[in-house]
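With one protein chain held back, the other chains of the complex are shown just where they sit.
Read from first to last, the chains carry the letters A, B and C; within each, the first residue is number 1.
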Amino acid sequence: MGVLGARGKVGQAICAGVEAAADLELVAQVDKDDALDAFTAAGAEVVVDFTHPDVVMPNLKWLVENGFHAVVGTTGFDAERLEQVKGWLAAKPEVGVLIAPNFAIGAVLSMRFAEQAARFFDSVEVIELHHPNKADAPSGTAFRTAGLIAAAREKAGVGRSPDATSQELEGARGADVDGVRVHSVRLAGLVAHQEVLFGTQGETLTIRHDSLDRTSFVPGVLLGVRKTPLRPGLTVGIDPLLDL
Amino acid sequence: MGVLGARGKVGQAICAGVEAAADLELVAQVDKDDALDAFTAAGAEVVVDFTHPDVVMPNLKWLVENGFHAVVGTTGFDAERLEQVKGWLAAKPEVGVLIAPNFAIGAVLSMRFAEQAARFFDSVEVIELHHPNKADAPSGTAFRTAGLIAAAREKAGVGRSPDATSQELEGARGADVDGVRVHSVRLAGLVAHQEVLFGTQGETLTIRHDSLDRTSFVPGVLLGVRKTPLRPGLTVGIDPLLDL
Amino acid sequence: MGVLGARGKVGQAICAGVEAAADLELVAQVDKDDALDAFTAAGAEVVVDFTHPDVVMPNLKWLVENGFHAVVGTTGFDAERLEQVKGWLAAKPEVGVLIAPNFAIGAVLSMRFAEQAARFFDSVEVIELHHPNKADAPSGTAFRTAGLIAAAREKAGVGRSPDATSQELEGARGADVDGVRVHSVRLAGLVAHQEVLFGTQGETLTIRHDSLDRTSFVPGVLLGVRKTPLRPGLTVGIDPLLDL
Partner (left out) sequence: MGVLGARGKVGQAICAGVEAAADLELVAQVDKDDALDAFTAAGAEVVVDFTHPDVVMPNLKWLVENGFHAVVGTTGFDAERLEQVKGWLAAKPEVGVLIAPNFAIGAVLSMRFAEQAARFFDSVEVIELHHPNKADAPSGTAFRTAGLIAAAREKAGVGRSPDATSQELEGARGADVDGVRVHSVRLAGLVAHQEVLFGTQGETLTIRHDSLDRTSFVPGVLLGVRKTPLRPGLTVGIDPLLDL
């Protein structure tokens, strides 16, 4: 397999991950200024792309047209871009492309489990905890998690979490995301963490995800490299690869 | 619906739970010395049985033969007893019976999630924490959880959790249950708690279940009351009712 | 020792605690309608009072005048009442009276530790978690904890916790108590819990207190019974008894 964007921080972590995996072989590392046909020369089957929204579209077009499966972590894919990718794939039905906004398996699983558990508990709240340099509160992941929980509860006809608060100091009860309370902690020393708390009579269930360093996407990328050749066409998000 | 064993601690908690549920009506409370046909007189559809292994079999036979759906939390059901129940049900194909060893939804979900997550992480360990009067270590739930995790990992071809320990004070690394390390904490003030910790490069996922009082079975029993009439035949464990 | 208010829920728990303690003997249980001189007849040395603000003052006056040490958990003591008690004690300099708003040793220690740790960390936030029937958010304990932390940081010249949030969904970052962010979670199944999180470069320190049932005051009351006879005069709060 090959890596596009191999000399960036993320690319380097992926290259190190591939080297450490017994079943994968890294045959080509390409970065800007390098020619894409290095992948052809090296006989790569799958190419990982962590580059930049400005360059990812021509790269990806070339990869698909030349028959490479692609695992893409570059951001910036909106509906229009996804349609374009589908167009290219229509002409190459044997090629698989995976485009995912989040490769951290633990993060994806915790969202999935939260969604599954949502309708069985009277109460649910989300606490996300990050380093103090983060600009947005709540985090995008917490927003998405709360949205999934809210949708699952609505579908099952479960009402809002009970709450008798009648006297609140402004902000104490957190933000309201589709009816789910979300609390954002900002603390020096932390990286990226999230807890989903469910409660019902006499018991609670907590699903906690901790990102402790910035290489937590590597196992998900390797999973993508292994599974994408088996999934022709476009796959969005790593969830379908988990076979849950 | 009706309750058999209605004056025991568990039975009282169930009766209170039913009274609090808007969609269920408690029409008959029966305990030893009371006649079972109180259920007939009251027009019950479903009967909950939390009695004693010594009396549950004739009770259950009567309930099935008289066309009541049954939700059974009484313990002591081995393979032989389950076969007997199936026999009674063969003659009453429209009746549903649910027999479950654990009605705490949070406990059941956390086992299920642990099983699903097991193959995606390099490492997994279990910590269970209980009050200090508990006789066995690890707890039965921790044993079962570790077994499910080990089986899921074996099926997926995942090896043992990495461990470079070369110098161990006896017992520090916990008990080995099918290759999964299990740690048992006993602490005054606790009730029944369990954490399953998964880890891979740069991230961890923790699934924690806390039983804070002894009525945590009530929501699962109510779920059984609602769903069992829709499931003719024998159901063992509440997992199938969760539609995960 | 004796108990005043012995037939209330709290009083019963205290009586049970004393019975279980090898070094203490319960000689008199008094409730409304009983005469106070039962304590004299029984030869009590210390009397515990968990009664009602309406009756505690005459009770306590009688106890002091008759030479009993007193451990008081009844609420409603303002500055004026405390002055009155001091007046009675002036005439009985050998008598000790302990009046405390919170007898849970873990709660008191966690506040103390939070106060001590406050000036060593860049960041601090408080999360308190309670059952959903609670009317006020944040809890009184969280308010007091945040206040103690803020005062300790100000005294040491430590500034506010760093926070780059520029885009906040209203309430996400919690309530501001003297510059310390406090988050209030309300969840079915919970009792009363609090976490104080401190963070600095590369490390965090968390002090967590869990009240799992409503008898957590008992060990603190017993400590009061043992120590108050050694502390003539008025003691407010159990902190001084902890000899930290």
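Points to keep in mind about this one:
Convention: a residue touches a chain if its C-beta (ideal position, glycine included) is under 8 Å from a C-beta of that chain, and two chains touch if they have at least 3 such contacts.
From a predicted model like this one, the values you see are computed outputs, not experimental measurements.
Note that the undisplayed chain, when the full complex is considered, contacts A, B, C.
Only one residue from B:Lys9, B:Lys32, B:Lys86 or B:Arg173 touches the chain missing from this view: B:Arg173. When the missing chain is restored to the complex, the residue among C:Asp31, C:Glu94, C:Glu170 or C:Asp213 that touches it is C:Asp213. Mapped onto subunit B, the interface with the missing chain covers residues 121-125, 127, 129, 132-138, 161-177, 181-190, 197-204. The chain not shown here touches subunit C at positions 17, 104-107, 109-110, 113, 116-117, 120-121, 198, 200-219, 223, 242, 244.
Interface residues of subunit A facing the missing partner chain: 189-191, 210, 212-213, 216.
As a working rule, only the chains that are shown with their structure count from here on.
Highest C-beta contact pair count among chain pairs: A-C.
In the CA-based superposition of subunit B onto subunit C, the rotation angle is 180 degrees, rounded to steps of 5. Where subunit A touches subunit C, over half of the residue numbers in use are shared by the two copies, so each contributes mostly the same positions. With centres taken as mean CA coordinates, the chain nearest to the overall protein centre is B.
In this assembly, the C-alpha centroid of subunit A lies 33 Å from the C-alpha centroid of subunit B.
If you average the Cα atoms of subunit B and of subunit C, the two centres end up 38 Å apart.
Separating the centre of subunit A from that of subunit C, both taken as means of CA atoms, is a distance of 46 Å. Residue numbers of subunit B whose C-beta contacts span two or more other chains: 210, 212-213, 216.
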